[in-house]
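A single protein chain has been omitted; all remaining protein chains appear in their positions.
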Amino acid sequence: MGHLRYLTAGESHGPGLTVIVEGLPFGVPLEAHDINPDLSRRQGGYGRGGRMKIERDLAEIRSGVRHGITLGSPITLLIENRDWANWGEKMSVEPIDAEIPPVTKPRPGHADLAGMIKYGTNDLRNILERSSARETTARVAAGAIARKFLSELGIQIRSRTARIGSVPDEPELDPSKPSTWPWDAVEASPVRAITPNQAEAMVEEIDSARENGTTLGGIFEVVAWNVPVGLGSHVHWDRKLDAKLTQAIVSINAVKGCRDRSSLRKRWRARS
Amino acid sequence: MGHLRYLTAGESHGPGLTVIVEGLPFGVPLEAHDINPDLSRRQGGYGRGGRMKIERDLAEIRSGVRHGITLGSPITLLIENRDWANWGEKMSVEPIDAEIPPVTKPRPGHADLAGMIKYGTNDLRNILERSSARETTARVAAGAIARKFLSELGIQIRSRTARIGSVPDEPELDPSKPSTWPWDAVEASPVRAITPNQAEAMVEEIDSARENGTTLGGIFEVVAWNVPVGLGSHVHWDRKLDAKLTQAIVSINAVKGCRDRSSLRKRWRARS
Amino acid sequence: MGHLRYLTAGESHGPGLTVIVEGLPFGVPLEAHDINPDLSRRQGGYGRGGRMKIERDLAEIRSGVRHGITLGSPITLLIENRDWANWGEKMSVEPIDAEIPPVTKPRPGHADLAGMIKYGTNDLRNILERSSARETTARVAAGAIARKFLSELGIQIRSRTARIGSVPDEPELDPSKPSTWPWDAVEASPVRAITPNQAEAMVEEIDSARENGTTLGGIFEVVAWNVPVGLGSHVHWDRKLDAKLTQAIVSINAVKGCRDRSSLRKRWRARS
Partner (left out) sequence: MGHLRYLTAGESHGPGLTVIVEGLPFGVPLEAHDINPDLSRRQGGYGRGGRMKIERDLAEIRSGVRHGITLGSPITLLIENRDWANWGEKMSVEPIDAEIPPVTKPRPGHADLAGMIKYGTNDLRNILERSSARETTARVAAGAIARKFLSELGIQIRSRTARIGSVPDEPELDPSKPSTWPWDAVEASPVRAITPNQAEAMVEEIDSARENGTTLGGIFEVVAWNVPVGLGSHVHWDRKLDAKLTQAIVSINAVKGCRDRSSLRKRWRARS
């Protein structure tokens, strides 16, 4: 087996998303039901917008698996955009006769402005359709394949929300035994908190933030166990595991924020 | 723009083929009709087998293009396997109840035997479905996108059959002016010969070989013009253009042969 | 020109460091004096240990440059380890007769323990010689080449210490005009502060921390200007500039810390 690699594709309101995962060995059990729960988890979350209800994301395996077992060949996943019917003209692959009014107002903190200048387009839709949280759906699907493969080797990966706003983390978790943490409670919680108390406090803080027209930051924790010692390497900068994980995380649009927004705003004002 | 990269996926008798091409810039005109003629050309050829008639390959663009113009984002192409309906059980992605008899007889000169040993499977179908000429369809589709992009820069690429068996090459072509060669004649010829005389002689030789139950080798020529001087690089082994082109060509299964088959057969006999 | 890539090599107490930088175009003015100031800057810093005084790092260009101009070919830099004479036996490349006592006590927060287990060695020196801040010297040298190339395109890169411990950042910097900031003051400051007041406060805090046997965190800022809009890309996760920069930064050993050390210590205690 070589190393795993993958490409994701698909616009936010295009026909759908595609991901090809190359490098998985022969013989791993894999079915759509190994992937779809992760897609559902991505769509959960207290206070998520309306689109999440439109789309019940489902992955269709189109290659690389036969009779429920991987073939060692590239795995294709298709995920339909269920709202596509409403976007056929605006997002038509083919040229159309109609005039579509361009989207022209770049949002701060997004790729909009840089993209417009780089591509020389006056229609933001040409940028925002790909620079979109929807793209992470394809990455979640690819990740579900990796997670399934790792589970065959006994490696488990779980995640939880450790903090939202001012709600503190649960102090009683034994960090030496993450496998004993109440992960079912996390999965059942609308905010992925590890106790009902924490969940309740988080929901309250979200409600209050929404009333005040603001948003909240937070901390999530991803835990893996049964991981062999020495993954990654200390010998060359681009093989270091922590640096690679950080790249993957920082590449998610919504994961970044600014600790001191007022300072950012001040800086932006100064620039204009 | 970064460099172009792509992944192909799909089994020979699975639901279809997929290719994601990443790295094309924004603003290139691209429609399915830029790709489909190359898929048809791949399916032509005098003496091709029955499958070629089943499948009229057509590419569907699923991402990366809006209103006929590339978005700079990854381009997905889907190509259905039209014969898929007949293979639903043998090649089912999901587990099935029925017992499918395994394919157990490895063909010499193929990946069959090495694949069976490597994967520990007794069903050759697990190997041959991917180690198949069908896979080149996805590469031809990816190549058509590259060709379209290059044509926007004025670069033209053409190919022809220079020799089949003992039929010699046409001597009268002016090598300094490939743009003046009769490429329409090549496209019209069942063997992609550049003159009717050459075509006729090639067809005769093929017919005769078929009668004798043997096959023929040949030479094809790929020509590009308006190419900027200095593509590739002499400074590091893995940036040399001739070496990269050779890798791409040798990665095509059918392109390799053995000049002295009797010697090969003798060697194989010696091993067993 | 393709993309730039580089490999660094060299143990902390071996004969020296080597870096090969591949991908720079032909025609860039480059001499050792373009690289050495960056090596010196790396060796500065208030309160740095004794080794920094031993080594005045100097880069020797061994390839890729002719008459002060890059050739487009790979550039080799050698940086001697000036202390090598004292390490000839402990770090001998060749087998030696003497018994060298192994280093056996892994340091927390380092690659020591994981490395020992991964490699099955009982001598930590086999790990720590490469997992060392010394390795960054080679990266600084590679970075100096990149910086020189970028400066030919008008792109400027500067850095400063924005915070150390509780000393706040200077509030009066105009974020819209980094080119006007007093960079000479930064270069002259032992802590790379942008004003003498800030520098004085930082030095005091460092002295006080040292007396208390503890260390301090901080924030550094790297600023670039004249950068073209749209570097990186929003279209695929592994082309995003912020994520790539983060990987590069997190790959530096000393750059990572733990906001809540007492919690970390508690966790570690819980594990043992």
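Going in written order, the chains are labelled A, B and C, and every chain counts its residues from 1.
FYI, a residue touches a chain if its C-beta (ideal position, glycine included) is under 8 Å from a C-beta of that chain, and two chains touch if they have at least 3 such contacts.
Everything numeric in this text was worked out from a predicted model, so none of it was measured.
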Residue, one of B:I117, B:L153 or B:A188, that touches the chain absent here: B:I117
Residue in contact with the excluded chain [from A:T18, A:S73 or A:T137]: A:S73
Options B:T8, B:T137, B:T161 or B:S189, residue touching the unrepresented chain: B:T8
Subunit C residues touching the omitted chain (full complex): 5-11, 14-18, 20, 22, 26-27, 31, 61-68, 71-76, 91-96, 100, 118-121, 125-126, 129-130
Touching residues on subunit A - with respect to the absent chain: 2-3, 22, 71-74, 233, 235-236, 239
Interface residues of subunit B (partner: the chain not displayed): 7-8, 111, 114-115, 117-119, 127, 130-131, 135, 139, 174-176, 229-230, 234-238, 240, 242-244, 246-248, 250-252, 256, 266-267, 270-271
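As a convention for this text, only the chains that are shown with their structure count from here on.
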Chain whose mean Cα position lies farthest from subunit B: C
Homomeric contact subunit A-subunit B: same or different residue positions, threshold half: same
Between subunit C and subunit A, distance of the C-alpha-averaged centres to the nearest whole Å: 32
Set of subunit C residues in contact with two or more other chains: 235-236
